[in-house]
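Working notes for the structure below.
In this view, the complex is presented without one of its protein chains, the others remaining in place.
Order as written gives the chain letters A and B; numbering starts at 1 within each chain.
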Amino acid sequence: MPDIVVVGAGIIGAACAHYAARAGLDVAVVDRGPVAGGTTGAGEGNVLVSDKEPGPELDLALLSNRLWRELAASPDGDGGRDGTGAAGGSGGGTGPEGGGGFEFEEKGGLVVAENARVLRELTAFADLAGKHGVEHVAVTADGLRDYEPHLAADLAGGVFYPQDAQVQPMLAAARLLRRGAERFGGGAPALRTGVTVTGFLRDGDRVTGVRTDRGDILAGAVVNAAGTWGGELAALAGARVPILPRRGFVLVTEPLDRPLVRHKVYTAAYVTAVASDSAGLETSAVVEGTPAGTVLIGASRERTGFDRTLSVPVLGRLAAQAVALFPALAERRAIRAYCGFRPYCPDHLPVIGEDPRAPGLYHACGHEGAGIGLAPATGHLIAQLLTGHRPDLDLTPFRPDRFEEGLP
Amino acid sequence: MTPDYDLAVIGGGPAGVAGALTAALAGLGVVLIDAAPRLGGQYFRRPAPGFRAGRPGALHHGLDRFTRQCEDLAGRADVLTGHRVWTVERDGGAVTVRCLAGDREERPRTVTARRLLIAAGAHDRPLPFPGWDLPGVLTPGAAQALLKGDLVVAGRRVVVAGTGPFLLPVAAGLAAAGAHVLGVHEAGGRTGLARHPFLAAGKLAEAFGYGARLARHRVPYRGRQAVVEAHGDGALTHVTIADLDRDWNPVATRTVACDTLACGYGFVAQLDLPVQLGCALRADPYGDLAVTVDAGMRTSVPGVYAAGETTGVGGAVLAEAEGRLAGRAVAADLGRRVPPDPVLSRRRDRLAAFARALGEAYPVRPGWRGWLRDDTPVCRCEEVPLAAVREALELGATDARSVKLLSRAGMGWCQGRMCGYAVSCLAGGSPAGDARAGAGGQGGGEARPGAGPAAFHRPIAQPVRLGDLAGTAAEPPRPGPPGTPAEVSHPPTEG
């Protein structure tokens, strides 16, 4: 019997399992699909501190940023037997040792302002965040091209955020899980894919395991890391956790022979789109290169349920915004597009902590579009809770029953 | 907004041309869209006019008939050659077909129609083996395209290998055009065929009428043999040919010097567009996917029809029959008086049954996996070796999509069209199995693409310049439905 069962093998579940195993717990991870098959597999791998205003989410992001660096720097559990460069990137180029085996890149983020007014707002935003530990450098209009030679000429200036980083999220989830299983767990297979949770085992109120289509799994505690489907999982325990999908498209270009985009580059409008409550379509280009040579272009936000139908106008807007930032992209081709569903809560904060309505059930979901960036801190804090330690951050803003307030 | 046409037909092969012509003759406003500069598809690919070929039919059966159909069509419908379709959308009662015109200019062009017939054909299905990415190794379809369209003979000393009856005309054509064809190596062998009622004649080469032609050029036709490795330093110099056991495990090998290898294991229908539209798919027992249609070639999506290889690989004659049936059904559905044609329907059924029998007679057997080594590239575009695919599986991938996400196999230029079948098999299933899993574990042979057979989900079917894509930004976005049933029905578990 494992100490805990983590439901969900996305980046959040992987981080929870990893840190719990590091804390000495035996962990089983179940997922109805493969590893990283949900929102994790549809993301860009953003590890951002630049898009968050001071508050609990920024605190979480800063802690997570430190932890990502630590994870990327620590020797990989399977580094030695991986001479083929397998699963580390395109062909022999990237070994798993690079970037923790999951392409961690401290590339930095460059936020650009279209005009002087936006630049003033952006600078004020950055100065405020700076007081809370966000490193930043003001960049003049002329200075932008030192960072990004191919950037459009008509921008007013920007702010460079050196802490912003990127990971390959699927590899990150898979490698965190494997490291957890091989280095900290008791050697028992930690990951079980193709297992669907159908209910909870209870002892009175207390959650004592999960019921699955492959049999029951008893455990000391259960972690809900089901991402966009976390609300539905919570409902199986009789707990209301309002998590809804917010659709996003990502456009991917052909692999370029030379990097056209060096950092994570986005417009100041992205920050307001992230925080927006609008149900309608919002797009604000986030452009970045990957080690595979492709350029990824996000990020659209829509509340359309779980509809995967391609929307040409949405892709068109993403392309137009990307071309406005990098005119040379106009002649490059998009070769694929994909969409995913960000798990969002009404107050745009994740749910992290034990559920008082179902003791023994810990939630770690609802990270909206920031789940990759926030994963290590979430896993670390959950592990602290599971082992009876005082968490490094005050988890009150993330408590699972906060949405009950104001209900009749 | 009134659609531009009653019917848009995608694909200018025998199915598309027959469908467009039938619908046009019934009085519909028709546009036919094809990527190539000349109609014909792969089968009726014709030499460029610059060759002034006096007898182009020497390389095809039935070319004259097809050419007449094209001539008939020219005055009755708009024919857009050199137009690649990169996406199709359906909105209410109309479909929008987005194309790029010109082989290098790529001018965007959008066509709308009340009905859509997809006859997009198929491409070769390669299997990986050591050296399969060496220059000089190509698909039988490539050798055929070079010969038929450009009158270029692929090589001097040519080995033809793989499985399926298509190897025979390729070998016969190359031999007739002057190549020294060293042998045709059919992995499937001949003995299985005799058991099939349709193929009771036994010897396949004879059954298809190529025996005499191959014999004339002294081309040996060998069963249960395969090329399991290609060798050369920068270009092909020789191949290893293996005798196979029943499961395609090599039992004995020899090497043969050659400069060209044409190698393919059947065909894959081009399903990008039907999958974009959410058309239901059918998985054949031997693992191939095709669009499900009714007797009028209607797909599960209202207003969308399919014909030819899109509904199951079956060759040019079946494709033409299906195209005609589809054209009639579209006309009838749009209120034209079209009497039923039971003879045509029966003919189609008979040909389709024959095609299924052929497909069953030439299954891909699992032993090919043993031909691969750790460093054999499985994905050509991203250069992903077998070891990386294996590692992705160890890391928790369970199907082609998750192997792709973890190893990049299938993530490159071709979007998995070349390696998708192999990766699906290596991930422990068949493409059909993936389709069923993607549809939420539906049993039986029905694959619902609502959740998408991952291997075929390509929202962008042709590369499109970002500048051109940006041109669509002015259009208002369509509000999406609140959720498709296939998605919402997912049990609430992981993220």
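Worth pointing out:
Convention: a contact is a pair of C-beta atoms (placed from the backbone, for glycine too) under 8 Å apart; a residue touches a chain by one contact, two chains touch by 3 or more.
Going forward, contacts and distances are computed from a predicted model.
Per the UniProt record, the chain missing from the shown structure is "Proline dehydrogenase", taken from the list "Xylose transport system permease protein XylH", "Proline dehydrogenase", "Cell division ATP-binding protein FtsE" or "Cation:proton antiporter". By the touch rule given at the top, the unshown chain touches A, B in the complete complex. Screening B:D4, B:D78, B:D133 or B:D243 for touch with the missing chain picks out B:D133.
Which of A:A23, A:V137, A:L201 or A:L256 touches the hidden chain is settled by the complete complex: it is A:L256. Note on the undisplayed chain: of the listed residues A:P2, A:G37, A:G293 or A:P400, the one touching it is A:G293. One of B:C99, B:A143, B:L214 or B:L358 touches the chain omitted from the figure, and that residue is B:A143.
From the options A:R22, A:H132, A:H150 or A:R240, the residue with contact to the chain not on display is A:H150.
Touching the omitted chain from chain B are residues 35, 37, 42, 47-56, 58-59, 103-104, 123-124, 126, 133-139, 141-147, 149-154, 176-178, 234-236, 380-383, 412-414, 417-418, 463. Residues of chain A that touch the chain left out of the display are 89-95, 97-99, 103-108, 146-147, 149-150, 254-260, 262, 289-293, 328, 331-333.
We adopt the following convention: only the chains that are shown with their structure count from here on.
Our note on geometry: chain A versus chain B, Cα centroid distance of 38 Å, whole angstroms.
Interface of chain B with chain A (complex): residues 87, 89, 98, 276, 278, 374-375, 382-385, 387-388, 390-392, 394-399, 401-402, 405-408, 411-413, 415, 451-452, 458-460, 463-467, 469-484, 487-488, 490-495. Residue ranges on chain A touching chain B, taken from their complex, read 7-10, 12-13, 30-41, 82, 84-92, 170-171, 174-175, 177-178, 191, 193-194, 196-198, 225-233, 235-236, 247, 251, 253-255, 281, 292, 297, 302, 304-317, 319-320, 322-323, 329-338, 343, 365, 371.
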